[in-house]
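Note that one protein chain is taken out, while the other chains of the complex remain in position.
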Amino acid sequence: MTYEVKTAAFEGPLDLLLQLITRHQVDVTAISLGDLVTEYLSYLDEMRVLNLDVTSEFLLIATTLIQLKARQLLPTTAELDLDEELALMEERDRLLSRLLACVTFKDVAAVIGLRLQDGARHLPRTLGITEEVGEQTVEVRVPIDAVGLAALAIRILRRPREPELDHLDLDLPSVEVAIEDLRRRLADDIETTFDAVVSDLERRVEVVAYFLALLELARWGLLEVSQEDWLSDIVIKRAER
Amino acid sequence: METDAILEALLFVAERPVPVAEMAEVLEVPRQEVEAELAKLGASLVSRGIELRQAAGGWRLVTRAEAFPWVERFAASPSAARLSQAALECLAVVAYKQPVSRAQVSEIRGVDSEAALRTLERRGLIQEAKRLPIPGNPAVFATTDLFLEKVGVDSMADLPDLADHVPPASFLDSLEAGFGADGD
Partner (left out) sequence: METDAILEALLFVAERPVPVAEMAEVLEVPRQEVEAELAKLGASLVSRGIELRQAAGGWRLVTRAEAFPWVERFAASPSAARLSQAALECLAVVAYKQPVSRAQVSEIRGVDSEAALRTLERRGLIQEAKRLPIPGNPAVFATTDLFLEKVGVDSMADLPDLADHVPPASFLDSLEAGFGADGD
């Protein structure tokens, strides 16, 4: 079975731009704006072909990139409209500072992710004071009144259950990422079930990505998959080496 | 990691007495070994604040009887008495959706709500109302008189109507200042 993810997994225009930049940075010190613009626009084309929502944000960034590229092509001796020039420089600086902020938060998010992962391995006791130590002595305090309770109820009941697809933009599931995640999990745990792995996924396409990842890893002999009958849990085991 | 230490971790998170057979299965060792390790664990706890006790078909960790006076005083202190954010959310769901099952509450909140519901039940704010006539006979919960007393209304009819309820700014401020922000 072959499964190709044609569009790289990226989330929104800033993320796309960052990924393109990082790819170029590997071998050049200065990014070629021309290449960047071409690639960025080809992604927008691909998105249209895939019938994905190209939001105005994508177009705004594309516009800025094209204008900057056009400016580079002008001879330095050319006469420039000072206002236009200033506006363009402002746009550029705004884009650069957004990119920097984006990189910074991605970086620190990775640290927070690791810490959360570590925290999740330490379980607290949730049973509280049990009957043998006289729970009737516990004076329970409800920190809100009836009005507060109603407001809380409204907030919970109105939370969207299933996120709508068009809000998710380009958060396409990638089999590659699923493979990485599965391998990480099996480095942590000896055994798990497919249900446990996909329990947090909200979209069917993501579950499909994980299933394909599972088949791929089994094919590579990195894990063992078993299922007692067609209704029972799919058990995933780290393969013995 | 030593086997007796693993057993301690299991018994620590257990919500009911754990049979030897179950521990043997989780650890993939024979029952006799589990029993020997339990004896070792029990001995190592001798001068500690918790002890190993055999109860209804299994083993559990409990606080030592000598610690009771302090545990009792602790029960009245803020961190023991205050409901968590998760428990409050469950309480709001039960109040407005009752009678409601455990699974329904979890479904509405989008996260597993078992522990929080148990806390509310233990604290006497909700109780099992009946059992549903569907496979598994799940229990459904309803709020109690104590709940009405604690939120300061005389009857369920006095709870604000959700349909035309707009949260006043004052509540949202108190939400921020008042119950802080925990949710386990």
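Labels for the chains are A and B, by order of writing; each one numbers its residues from 1.
Methods note: contacts are C-beta pairs under 8 Å (C-beta built on N, C-alpha and C of every residue); 3 or more make two chains touch, one makes a residue touch a chain.
Source: prediction; values computed, not measured.
Chemist: Kindly state which of the options A:Ala196, A:Leu212 or A:Val225 is in contact with the chain not pictured.
Modeler: Counting the whole complex, the residue in contact with the absent chain is A:Ala196.
Chemist: Tell me, which residues in chain B touch the chain that this view leaves out?
Modeler: 1-2, 4-10, 12-15, 22, 26-27, 44, 47-50, 61, 63-64, 66-67, 70-71, 73-75, 77-80, 82, 84-86, 109-112, 114-115, 119, 169, 172-173, 175-176, 180-184
Chemist: Would you write out the residues of chain A that touch the absent chain, in ascending order?
Modeler: On the chain A side, contact with the omitted chain comes from 11-15, 21, 25, 28-33, 36, 55, 57, 68, 71-72, 76, 85, 88-89, 92, 95-96, 98-113, 115-130, 133, 155, 159-160, 163, 167-171, 177, 181, 188-191, 196-197, 199-200, 202.
Following the convention adopted for this analysis, only the chains that are shown with their structure count from here on.
Chemist: Hey, how far is the Cα centre of chain A from the one of chain B, in Å?
Modeler: Each chain's C-alpha centroid was found; their separation is 33 Å.
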